[in-house]
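All protein chains but one are shown in place.
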Amino acid sequence: MSDIPLVLPAFVCIPLVAAFLLPIFGSFGRKGRAAATALANLATISLLVMSIASINQFSVYNVGKWSIPLGINMVLDGLTGLFLITVNLVSSAAMLFSVRYMEQYTAKPKYLSLFMLMVAGMNGVVLTGDLFNLFVFLEIASIASYALVGFGCEDEQLEASFKYMVLGEVGSMFVLLAIGLVYGVTGALNMAYISKAVQNNSANVVLNFALALFIAGFGLKAALVPFHSWLPDAHSSAPAPISAMLSGVLIKVLGVYALVRTIFSIFGISSTVGNLLVVLGVVNMIAGAFLAIGQGDLKRLLAYSSISQVGYVFLGIGLGGTLLAAKTDSVWASLAILGGLFHLLNHAVSKSLLFLTSGSVEMSTGTRQLNQLGGLAEKLPLTRAACAIASASIVGIPPFGGFWSKLILVIAAIGAGVYWAAALIVAVSVCTLIMYLKVHRYVFLGELPESQRQIKENRGSMAVAMICLACLCVLIGLVFLVPSLRAEVLEPAAKVLSDGVRYADKIIEISKDMLVCAD
Amino acid sequence: MLYALCFLLFVIGLYCAVVKKNMVKIVVGLAVMEYAVNLFLIMLGYRTNGTAPIVDRTYYDFSTHQVTDVFLNSAVDPLPQALVLTSIVIGLGCLALMISICIRTYEKYGTFDITQIRKLKG
Amino acid sequence: MAVFYILLLFMLIAAIIAVETDDLLSSVICVGAIGVGGSIMFLFLRAPDIAITQIVVEVLGLIILIRATLARDLTFISGDREFFGLVVSIVIVFVIFLAGIKVLGNLSAFGTPVFSQIPDAASRTYLAEGLQKTGAANIVAAIILDYRGYDTLGEATVLFTSILGATVMLRSKCRKSLEDKLQ
Partner (left out) sequence: MKGMTVIVKTISSWVKVLIFLFGINIVLFGHLTPGGGFAGGVILASSYVLLMLAFGREFAEKNLSLTAASRLDCVGALMFAAVALVGLFYGAASFFWNFIHQQYLADKATEFKLVSAGIIPLCNIAIGLKVGASLFLVILLLSAYRINVSTNKKE
């Protein structure tokens, strides 16, 4: 308890200071650029170590020694811990991958700086306990990602970046307006205090309107289906490590985390909202899967598959929320939520690995059109193995992580008596299987095109990043299977959601205790 | 009523951002939305016949080191002003980035019309 | 009170012209007009900090926006999106508008801020103790740089990020050519 609070600001400070230093380093020639790369990698790895250390901890940190409601507080609880480890895991792998991959672009230090800013923004979003602060860090992460999507300055990238930026900014404006409305009713910005005030006047239509605006705004960031049009463009155009970050963690932190935190911890789950989440999840799953199968572009296919997989997460969390609101089966409710969150972790690892392999394929062959690829199995054995593992995990083939999370979801759905959801999960998994078989069939099997006889496997940092993530895909099932790990990582996170608005009592009580200690 | 007019401004910006097909027009729409939200936040904190939240020598009691009750009962809400200060700067940053993307896209495609900028299919 | 209505109507008219005119330069100048109107309105709303920031940011923002429209062969535009999309968008926007109008009536009336009704609101403490606890007579400065200084760090970072993004976007050569890679 004593040393963990000091770590909390470091999650934001380390990437921020690194991001401010990197352009200065970068302006000092070749050696400076090498130092910048080393510094960035050091920063992400130290963040990863810190996030592992902070798992299953609970602490509250008052920034500037001002007790809430005056100041801003940072909260580390189970949900935050799970998201921190997801963010920093994927970001350190993507950073390692970009060491070599980004050599094809100019201005690498600026890329590294923007990358660190994106990481800082995401860490800030998951750590903060203040609604407006969440908005500020959301903007940091989004703006950095707009710039990174267009980093290559090619036609498609600029177009995707503009589209993404317009929709993202509309989403941000919705969120800001909703924060204003909430402030107008409750007079508070701290999540715990807002939650208290919301309980006292829950019938207020302004708050319901604000909740709708929050769902629309964060839904735009999470690419929920009516708002999904930016995602395939942005995720397929960006440089590969950035696609991995966007699909792997950015939509989850800015969309899923922010939405779930708002709904569960601030407004309190109701059956209407729970059902809405289930419907959104189901629509996402089906639409994403069907759109993905028809794609002829490797990264576009992966991007649509992300929409489908985020649907699983929403289905699990929404199902749990509906059950919680009905106050019937809290066992199945927490199991459904646990399944959703575990699927989020699985999807983050395996989808970022898939995007990294697509980057490796694109760098070797210069194309990502499925019909121009083929027969790469012998040329790129490592990439192929990594891709196979990641696809198996996403599809849900037994030893890999994805199988366990889908199994939990199916069990929870059957236990709760929602048989159609269980059937749907299996059916969409079959669609997913078809689309990844298609990827393998077109990319790695078949004839090698004449123009690509000379290509070689990418070695160095790209290979290391892919191997690390592939090992994780295999091992991540253990997080569920070993009870002690499950109790450390997943259960605290699921408990935060099933506790719902009791979050507020906990935070307020702790900050009162801290006030007493300080006096 | 003033809130409603302010919201109308927001909706005009939203309309512009979703309906218009010129890139600069879309940016203009987002800027209008931004102004509307800022104005709304400040209006939330306004007190009729209020004073600015800046302590003046006349509002300060030097013997007790406290601000006077007159100030406390007439000052407008300072918190939304702090939030708006932040959001204005965020808006300026977004504007700069968006305009640079627009200029770069114009260079590539030779037009600001998003219906003609369609290399990516839906 | 009347001054607020006049200023808001001025801003609304400027916004409608900005949205509907076919000339990009006039559109951008109307955005400037909205900003100036907003700045004066902030002044009347007793927010001098915001008014100053708004007017200076407005000037720079206008320079940036005008930069995008100058020296173009094609500053005139015409038409909206295709008919079906247009109707759907207008309906959605209109629904949001109606919902908002209906909801906003439930906020506390203009001129009575919410913190004056809530006994333990943070804003009361800021006003009462801000000068004593932070030493800044400008309570807004006390909030943005002391009580909520973490927000301002985020805000400075947003500006840093977007300017870095703009420099990245406007760099002349993005991909290294083959010779660069071989070196």
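Each chain carries a letter (A, B and C) given by its place in the written order, and its residues are counted from 1.
Just so we're on the same page, a contact is a pair of C-beta atoms (placed from the backbone, for glycine too) under 8 Å apart; a residue touches a chain by one contact, two chains touch by 3 or more.
Note that this is a predicted model, so its numbers are computed, not measured.
Q: Where does the absent chain touch, in terms of which shown chains it meets?
A: A, B, C
Q: Who touches the missing chain here, C:Val19, C:Val36, C:Val57 or C:Leu127?
A: C:Val57
Q: In the full complex, which of A:Leu16, A:Val182, A:Leu335 or A:Val349 touches the chain missing from this view?
A: With A:Leu16, A:Val182, A:Leu335 or A:Val349 as choices, the missing chain is touched by A:Leu16.
Q: Mind pulling the chain B residues that touch the left-out chain?
A: For chain B, the residues touching the absent chain are 52, 54-55, 57, 60, 62, 65, 85, 88-89, 92, 96, 99-100, 103, 106-108, 110.
Q: Against the chain that's been left off, what residues of chain A make contact? List them.
A: Listed in rising order, the touching residues are 6, 9, 13, 16-17, 20-21, 23-24, 27, 61-65.
Q: So that we can see where the missing chain sits, which residues of chain C does it touch?
A: With respect to the unshown chain, the touching residues of chain C are 48-49, 51-53, 56-57, 59-60, 63-64, 67, 71, 131, 133-138, 140-142, 144-146, 149-150, 152-153, 156-157, 159-160, 163, 166-167, 170.
We take it that only the chains that are shown with their structure count from here on.
Q: Which two chains meet at the most C-beta pairs?
A: Comparing chain pairs, contacts are most numerous for B-C.
Q: With chain centres taken as the means of their Cα atoms, state the distance from chain A to chain C in Å.
A: 28
Q: Round to the nearest whole Å and give the separation of the Cα centres of chain B and chain C.
A: About 2 Å, centre to centre.
Q: Residues of chain A touching 2+ other chains?
A: Residues 132, 136, 139, 143, 146-147, 150, 153-154, 158, 183-184, 189 of chain A touch two or more partner chains.
Q: By the touch rule stated above, which residues of chain C touch at least two different other chains?
A: Residues 100, 104, 107, 114-115, 122-123, 126, 148, 151, 154-155, 158, 161-162, 165-166, 169.
Q: Quick one: which bits of chain A touch chain C in the complex? Just the residue numbers, please.
A: On the chain A side, the touching residues are 16, 19-20, 23, 63-64, 66, 69-72, 103-107, 110-111, 113-114, 117, 120-121, 124, 130, 132-133, 136-137, 139-140, 143-144, 146-147, 150-154, 158, 181, 183-190, 204-206, 208-209, 212.
Q: What residues of chain B sit close enough to touch chain A in their complex?
A: 10, 14, 17-18, 23, 26, 30, 33-34, 37, 40-41, 44, 79-80, 83, 86-87, 90, 93-94, 97-98, 101-102, 104-105, 108-109, 114, 117-120, 122
Q: Inside the complex, what are the residues of chain B that reach chain C?
A: 1-16, 18-22, 24-25, 27-29, 31-32, 35, 38-39, 42-48, 50-56, 60, 65-67, 71-72, 75-79, 81-86, 88-97, 99-104, 106, 111-113, 115
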